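One structure, as structure tokens, below. Some questions next.
The complex is shown incomplete by one protein chain, all other protein chains being positioned as in the whole.
When the chains are written out, they are named A, B and C in that same order, and each has its own residue count from 1.
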Amino acid sequence: MIVVMKSGSTKEQVEHVIKLVKEMGLKENVIVGTERTVVAVIGNDRFKDRTVLESAEGVDKVVPILAPYKMASKEVKKERSLVPMLGNGEAKVGGRKVQVIAGPCSVESKSQLLETAHAVKEMGATGLRGGAFKPRTSPYAFQGMGEKGLELLALAREETGLAIVTEVMAVDQVALVNEYADVLQIGARNMQNFNLLNAAGEQPKPVLLKRGMSATMEEFLLAAEYIMARGNTNVMLCERGIRTYEDYVRNTLALAAVPELHRVSHLPVIIDPSQGTGKSYLVDSMCRAAVAAGADGLIIEVHNDPEHALTDGAQSITPQQFADMMKAIKRIAVAVDREV
Amino acid sequence: MIVVMKSGSTKEQVEHVIKLVKEMGLKENVIVGTERTVVAVIGNDRFKDRTVLESAEGVDKVVPILAPYKMASKEVKKERSLVPMLGNGEAKVGGRKVQVIAGPCSVESKSQLLETAHAVKEMGATGLRGGAFKPRTSPYAFQGMGEKGLELLALAREETGLAIVTEVMAVDQVALVNEYADVLQIGARNMQNFNLLNAAGEQPKPVLLKRGMSATMEEFLLAAEYIMARGNTNVMLCERGIRTYEDYVRNTLALAAVPELHRVSHLPVIIDPSQGTGKSYLVDSMCRAAVAAGADGLIIEVHNDPEHALTDGAQSITPQQFADMMKAIKRIAVAVDREV
Amino acid sequence: MIVVMKSGSTKEQVEHVIKLVKEMGLKENVIVGTERTVVAVIGNDRFKDRTVLESAEGVDKVVPILAPYKMASKEVKKERSLVPMLGNGEAKVGGRKVQVIAGPCSVESKSQLLETAHAVKEMGATGLRGGAFKPRTSPYAFQGMGEKGLELLALAREETGLAIVTEVMAVDQVALVNEYADVLQIGARNMQNFNLLNAAGEQPKPVLLKRGMSATMEEFLLAAEYIMARGNTNVMLCERGIRTYEDYVRNTLALAAVPELHRVSHLPVIIDPSQGTGKSYLVDSMCRAAVAAGADGLIIEVHNDPEHALTDGAQSITPQQFADMMKAIKRIAVAVDREV
Partner (left out) sequence: MIVVMKSGSTKEQVEHVIKLVKEMGLKENVIVGTERTVVAVIGNDRFKDRTVLESAEGVDKVVPILAPYKMASKEVKKERSLVPMLGNGEAKVGGRKVQVIAGPCSVESKSQLLETAHAVKEMGATGLRGGAFKPRTSPYAFQGMGEKGLELLALAREETGLAIVTEVMAVDQVALVNEYADVLQIGARNMQNFNLLNAAGEQPKPVLLKRGMSATMEEFLLAAEYIMARGNTNVMLCERGIRTYEDYVRNTLALAAVPELHRVSHLPVIIDPSQGTGKSYLVDSMCRAAVAAGADGLIIEVHNDPEHALTDGAQSITPQQFADMMKAIKRIAVAVDREV
């Protein structure tokens, strides 16, 4: 890191900073500029707390040089990671094939789930999404079917062969969800639920980690690092839109996240255009854009009867709209040397 | 709610909306305007899912009329709530006296905690803050002392009489933290950890709930509603800054939250100027402003040696700075007919 | 619009609202709900000031129903507009062909401009960008070559046939820029420079209007409306990224703007991935995504020597990178039934 002293900082203050740097087991390199003195810190300070130096008198600011994450970083692993989606290991996220995970926001009934699962399978989806435990803004809203929903998901897998991607909201649900799911989803609201991240890191199933709604890239990758540091390196990063001042969408879908995450990390990147816009009529365009931008996968809300969906009807597309979208992205995938 | 049809919507589409409204157990009132038709929905739709109607064909948008929270709302309880801070019920948040909760970001050692506790007590603080379980962005950062930290907090209470305010990060920590703390803090990153909110609602200690870093007021009050709906109505709302594009602060402290929350809710409002700015040199001014704006309490990071703090040194003030600040806010409190 | 009364509003307050509605020349429809009374306003209130009603006692909020813009709206003109780019009217924005406007951020010299112009022309660009008047954050930065720059742009047009797109920053530059340019660009910082919008509306050249860095869609379309209301309907809307908390980009490129603007307006939509990310290494992916999302055009910063660019070197791509990108988007355009 680089410690920038204030204009007019004293020699004593600089010496005090040097002392603090040495206390951290690092070395200093003092550069006396025309207007400011700067102390460059030499050594691996990746995991050092820079606020210590920010508190010292005469210090203006401290600029980090190294990214604070390591296992998620491309500096450590140059080639792209392939994360398996299925227990049987066939479908992988991060390779030439763009994986499509589709299904209802919530599992609501056997007929709803199976009907949708068969429909999306037929059109080329390889994963089935569906929430059994639902994080809801209001305590009075439908909270999901719980284990009964997980059983229905398992049934759908049996019938269709789709990999099951479903959310786990709490540490004490991890073992249960793990029993049924192929991929554990950690939702945006839980991206910094560190106890849950640790628990996800200590079980063997791959994890689809959603970016928090106002998380920076660094925070997002540090959340992945929590999981990886506990031993589970099968992490997929999912961009699902961020909170901005925009009011025509529920979230602003930041598609530049795709090339940026590929630049700094080896982990695969999945786009959620349903949460990412909150409007069913924007989903098709954003699926097309995501594939063109290089996304490794899509996760899309599809409901056989959006008007009667118990959750998120306004952002769900119908199986027919899904079919049209799939046709479009198959062509785009070819144009960018991928396949769907 | 109000269902706004698209320009050019058909009679059949309007009738279909009416059918959906009736399915919800509500009544409709159709208003045919010059350019648009609007369906006003009559009845208590507070807890109905409006996305159902948003998905119907011919619908442009659905505008909610009622706030989706109830127990936290001023419509239900007009007078301000007084929330006790201490087990013995003496200090209360929400009355004439502005309560000041101060202490280190993390509990680090016996001497650090006791020294700070005595110092802030002497200058008029009534609560002691200090984290034993710390939510940290990086898995490699200091994660708190755990139960040992809670024991030190209890010791500090014994010595000073200060109420202990400390964070609980996970459902399985609730019982343990409850044993030692007077007030359970739920941090910004957990504001929508709904399982934790439920657990906090099922235990008897008051809860200091921090606003999520990109939460709307509605989401914040619905998080409080989760706790209240489980039976615990002793909730304090804490504004701790929101995430914006501003880069000279760690968070943007939205002080208009004070009069706004008082306008729509009966719950007391606490300001955290330490997290709310992230810069020790901005804390004093923001404490002054918060008291002038009508805050019911402050929660402030004070460290006897910020340079060697294990967490958040850059936003901690020293006991001396705290003393100067207290003098200032005592005068301001009098000027606004309150006391510190 | 819909006037929502507060819970507990009095009969007198409702009657007063009705009086104000009538003063506006509109009619009211009072709906007494279970918890709230609502006054639906009947008539064309598109251009009425709703803050009048918001100020009345007993009023909680006023919800607009009609969009406040008209000429820019799809309600008024259903088919997509074709906006000519060249004085000779051959290239048009908004049709099957995706127009690519490329060139340096600033005009810096004859060799720089001509070299870049020939290069981008050869690879399929139909427009040449280049600033002669530059809005710069710092008064000490290079402010553009002024009229000399315009002359070089005209020379480049003569040599290459490319349409010239260049920025006008002030009312007193409009006539001059108009003499040389084929398309007048109004920059993000001037999106609400209403005097400039009026002046652009009173001259005949097409206008490329950039979205302000924190403008809503409504504000953006109202800015277009300013130009159109003065008689110039040849407006292209350009999304160039918005300001958010994200720090890995200079701006967050909100690609959902493409389908959204096409949904509500008949005007063509152009994407600026250079300003939209601020990072040359993100430009290629965002060009691909923009074409896949349905953009009618791209405006891209290309510099023959980015290291020595006087402005915005970090977001400029080289002619070689431009060539590679063009190859990719030509294939994507075909996949979405367009052409480049």
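Criterion: a residue touches a chain if its C-beta (ideal position, glycine included) is under 8 Å from a C-beta of that chain, and two chains touch if they have at least 3 such contacts.
Since the structure is predicted, the reported quantities are computational estimates derived from the model, not experimental observations.
Contact with the chain that does not appear here is found for just one residue of C:20, C:119 or C:271, C:20. Within the complete assembly, B:285 is the residue of B:10, B:34, B:111 or B:285 that touches the hidden chain.
Panel shows chain C; residues 20, 46-47, 49, 51-52, 54-56, 68-69, 135-142, 169-172, 189-190, 192-197, 213-214, 218-219, 222, 225-226, 229, 243, 280, 306-316 of it touch the chain omitted from the view.
The set of chain B residues touching the chain not shown comprises 214, 216-217, 242, 244-249, 252-256, 258-260, 263, 276-277, 281-282, 284-286, 288-294, 328, 331-332, 334-336. Residues of chain A in touch with the missing chain: 2, 4, 7, 29, 31, 33-36, 38, 40, 42-44, 46, 63, 65-66, 75, 243-245, 247.
Quick note on the criterion: only the chains that are shown with their structure count from here on.
Its C-alpha atoms fitted onto chain C, chain B is found rotated by 180°, rounded in steps of 5. Both chain A and chain B derive from one sequence, and where they touch, over half of the residue numbers involved are common to the two copies. Distances between chain centres, each the mean of the C-alpha atoms, put B farthest from chain C.
Averaged C-alpha coordinates put the centre of chain A at 31 Å from the centre of chain C. Centre-to-centre separation between chain B and chain C, using Cα means, comes to 39 Å. In chain A, the residues that touch at least two other chains are 214.
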